[in-house]
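Just passing along the structure, written as structure tokens.
Only a single protein chain was left out; the remaining protein chains are all shown in position.
Chains: A and B, in written order; residue numbering restarts at 1 for each.
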Amino acid sequence: MPYEVHLDVFDGPFAVLLELITAQRVDLYEVRLTDIVDGFLAELARREALDLEAATEFLLIAATLVELKCRRLLPGGDDVDLDEELALFEARDYLLARLVECKTFQSAAEVLAALEQAAARSFPRRSGPDERLSPPAVDLLAGVTAEQVRAAARKALAPRPVERVAVGHVHDDVVSMHAVYDELCRRLPGEGRTSFAALTAGAPTTAHVVACFLALLELYKQELVELEQLTTFGELAVVWQGGAAAPAGGTAMDDYDELATSSPGPGR
Amino acid sequence: MSGLPEDLRAEAAALEAVLTVATEPVPPGVLAELLEVPVERVEQLGAALAASYEADERGFQLARVAGGFRLQSHPAYQGYVERFVFDEAPSKLSPAALETLAIVAYKQPISRAQIAAVRGVNADGVLRVLVQRGYVEPVGRDDGPGQAVLFGTTAEFLERLGLDRVEDLPPLEGFVPDVATVEALEHVLRPDGGP
Partner (left out) sequence: MSGLPEDLRAEAAALEAVLTVATEPVPPGVLAELLEVPVERVEQLGAALAASYEADERGFQLARVAGGFRLQSHPAYQGYVERFVFDEAPSKLSPAALETLAIVAYKQPISRAQIAAVRGVNADGVLRVLVQRGYVEPVGRDDGPGQAVLFGTTAEFLERLGLDRVEDLPPLEGFVPDVATVEALEHVLRPDGGP
């Protein structure tokens, strides 16, 4: 039968993490983080198209795991920020709750499948009344036009929806690295010493913040800015080193924009 | 299976199961093949079952109709059945029925299996309604294995829509059907089990 629903097996990141944990049956202390990361990467590679949503969730989970593992490996210090500590516990509890919920519904799904399989062994009677009962002479086609028949045919013969994960909305704000770089080159000479927070205060989206960060790294590489961060997650100071005039052009940033434009976009 | 000779019971139950799901009278030959018993045995089973239903005063009977066996409601309860059927009788075609009718109209002649393949679900019940109402009828048999019955629309259907010929249906132009649909229509996929 050619009719089949094309289902991509699409597991959420929690399902994948759960699988990794239960398959490896080891504790985070013993497992090499590279194994988990490799597992994630293999999972991502298995998917044919880049899925930003899933990739982001994976990244978040991987980051939390790395953080947890770091905590375990490093001797605890008294200087640990209480807020940070609480945030980590929160992230951990969140992960745990999600894993438990995920496992719960996985088990429920297995039972639904078993129920369906059991029910499929019986076939319902669907014969309806026989010809000894002539149905009342109602014209079931009353009011139906040829046009409606055509519409019904189109509907019945139309391509069936193929399961696809929409990522269109994720791509909406395309930020040009080139433009951000140029903007920084114009702005920084006049600022003297400033901070990353100040530079990104007016950023409309997270993508702009990321772009600004990447542009700063590039400027740092070109020795046009000095970056200072005294404490983890502390303020990132930015000091212009390039003199009064802005450089001719940020050709170095073309690589980024090329990357951005060549990444698979949504099929609109 | 009380009331039936011991040696018939298992086969009789299998026969019952098949007749329960059948939507058309099932020829003894088909049943014989399914149960892997001689046709005479099927006749014997059928007669024994029919007699036991009658003796038990069941609400259904096993009838010999149109060259086959059929489970049907007992005439004694015709009143209930009629009220049930007429109360539930729709005054217009369901969307599913209209879709099936449209598929038959545009893709005729078409087999039960092809309709099911296009619709993605079994269309037997809906097709029955359409045949019963005289909008659709068997128009031939497929050459392929199984020689499936092929269905087409009737003169009644055209008349109701105010059309002279099937060709007068508005064209499906500019319309690209599903790949799976095209495949379903190109192949006769399996023998159509109907009588």
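In the analysis below, a contact is a pair of C-beta atoms (placed from the backbone, for glycine too) under 8 Å apart; a residue touches a chain by one contact, two chains touch by 3 or more.
What you are looking at is a predicted structure, and each value in this text was computed from that prediction instead of being measured.
S.K.: Check the options B:Gly59, B:Gly134 or B:Pro171 and report the residue that touches the missing chain.
M.R.: With B:Gly59, B:Gly134 or B:Pro171 as choices, the missing chain is touched by B:Gly59.
S.K.: Touching the left-out chain: which of A:Leu82, A:Ala120, A:Ala201 or A:Leu230?
M.R.: Reading the full complex, the residue touching the unseen chain is A:Ala120.
S.K.: Taking the entire complex into account, which one of A:Leu59, A:Leu96 or A:Val174 touches the absent chain?
M.R.: Considering the complete complex, A:Leu96 is the one touching the chain left out.
S.K.: Residues of chain A in contact with the chain that isn't shown?
M.R.: Its contact residues with the unshown chain are 1, 3-5, 7-15, 18, 21, 25-29, 53-54, 57, 65, 67-68, 71-72, 76, 88-89, 92, 95-96, 98-113, 115-116, 118-130, 133, 160-167.
S.K.: For review purposes, identify every residue of chain B that touches the missing chain, sorted by number.
M.R.: Spelled out for chain B, the touching residues are 1-3, 9, 12-22, 26, 30, 34-35, 56-60, 71-74, 76-77, 80-81, 83-85, 87, 113, 116, 120-122, 125, 190-193.
Keep in mind that, in the parts below, only the chains that are shown with their structure count from here on.
S.K.: Please compute the C-alpha centroid of chain A, do the same for chain B, then give the distance between them in whole Å.
M.R.: The mean C-alpha positions of chain A and chain B differ by 49 Å.
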